[in-house]
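For this depiction, one protein chain was excluded, whereas all remaining protein chains were kept in their positions.
Naming follows writing order (A, B, C, D and E), and every chain is counted from residue 1.
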């Protein structure tokens, strides 16, 4: 089965980000294809490499990165949502005159069309949000 | 009157950040003292300089910065909340081995004690949140 | 499965207090390029999104209420409003924006695609959709 | 105004679904250094914060429920629970953690500072506080 | 004046307004902001919360009402409108502020 996952909330603040991760991991372990994980609204905050969570807690960003490395997952941050919330890759930094980037490895910034495309291509869209 | 303001939500996602700004501005214009604006939870996301909001919308981060410049406001981001959510100044970058910073000018990162101190020192604490 | 999917956007939140209403509208606008069969559903405080007369000048926020009126041009064919939610909020169709629709090929026109529906119809419409987007 | 203020922490959300419960607990822990008169109030889903038996291992989340038990050592003198909220959730005091308190100077001891109160008492306690923190 | 209670949630979505009323004391001021302003509308399923409560003074933030397209003639009698300057005055006049989120 071909799945698309949408994540609408940022890490730590809301459990939606955890649920999306655990669900995605379980789907991959069962052999399903996860076509894309699309991060929207505050969900784009899952894709910053600048977090330093407490030692005794999970590292949500790194978890996504490791999952993407293992399964070659496509992790897409919505560009409009990322601009509002200050998530920047090199292209965005150049276009918007920013002096730093903060995107984590394995994440990429792209348009909302990627969500629509995923919904069209996949057998199921599973939304995690507030 | 001496006021402390607490902001619990990030910009754009929730109106709490707007309400806190408009309230703080109105209080300053009326001649009240705003001892400190303390950003907690996702509120720390108000303090990133990497946002590029759409041209036809307000720039929430810059608004805070300009207000702070005009009135010498103390804008404090909670360090624990900032670490979880990837808001970094130079000191934090050094301590946590981060290769970039994203804090906006006029904001500073400090401990939760700054909130307690503000609550003790001020005549009123006004909380804006979700 | 046919090439065209039935997309349903499910809106249950008030506008302006949070960004969900506006950012979900952005998905609808972008989605127009993909030629799917698009409907919007407004339930609970989501019905407040369609209330006309919004003036955000004092909040210095972008006013996106007028954008709903243009959705017919973005390929949206149906906008459904939950009757029970509307009534609980003391609202009637007169309080809501009107959204016209025209098929450029067949010249078919509809004055207003905003339609009030009951629970049973909503359950059926949701069930018949291929994809439900929740915000 | 005296040097010591009455702080009231107002908790109305369930734990784990959002971070508010844990991050508000962090404020209480840090606040212990400031020698104020600290009380906590649990209303609505906030009463779920005190339910014992939490096991977050399968979620891989930090389990902060045991931290409530230690609040007596952090200078918290009172933890109030709304009776109506507790009853609506089918819970009794037996379902909640116990929090012991001891005054090191006077050697006064209290086995459990978690106290169930009614609406009138809550209104009064909130009104008598100097500062209310809302999360 | 007693305490100022701020309410920023729609009364159709969460019980914050109900709570603020339930836990307020005689003479309290209750200010509706953000999505909380829906609680000031007359003729809704929850209008009685405000309309039937005595001994409390209700305010609503005009900028938030306007953003939501709620005309003043749709409001419950006795609800007073304030702008942010009025919000600040309420904070200054009250004993303290309780935020019901």
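Heads up, the rule we're going with is that a residue touches a chain if its C-beta (ideal position, glycine included) is under 8 Å from a C-beta of that chain, and two chains touch if they have at least 3 such contacts.
In this text, all values refer to a predicted model and were calculated from it rather than measured experimentally.
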List the displayed chains that the omitted chain touches in the full complex.
-> A, C, D, E
Cross-chain touch to the chain not pictured, restricted to A:16, A:45, A:68 or A:87, is A:16
In the full complex, which bits of subunit E touch the chain not displayed? Write them out.
-> 13-15
Hidden partner interface residues of subunit C, rising order | 10, 12, 43-44, 119, 122-124, 126-127, 129-132, 134-135
Which subunit A residues would touch the chain omitted from the figure, given the whole complex?
-> 1, 3, 8, 15-16, 19, 22-23, 25-27, 29-30, 32, 124-130
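In the analysis below, only the chains that are shown with their structure count from here on.
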Between D-E and C-E, more C-beta pairs in contact link C-E
Determine, using the mean of C-alpha atoms as each chain's centre, which chain is farthest from subunit B.
-> C
Chain nearest the overall Cα centroid | B
Cα centroid separation, subunit A vs subunit D, in Å, comes to 35
Whole-Å gap between the CA centroids of subunit B and subunit E | 26
Between subunit B and subunit D, what is the gap in Å from one C-alpha centre to the other?
-> 27
Do you know which subunit B residues sit against two or more other chains?
-> 8, 12-13, 15, 22, 41, 54, 80, 84, 125, 127, 129
Considering subunit C alone, which of its residues make contact with at least two other chains?
-> 16-19, 59, 61
Chain-chain contacts, ordered by label, are A-B, A-C, A-D, B-C, B-D, B-E, C-E, D-E
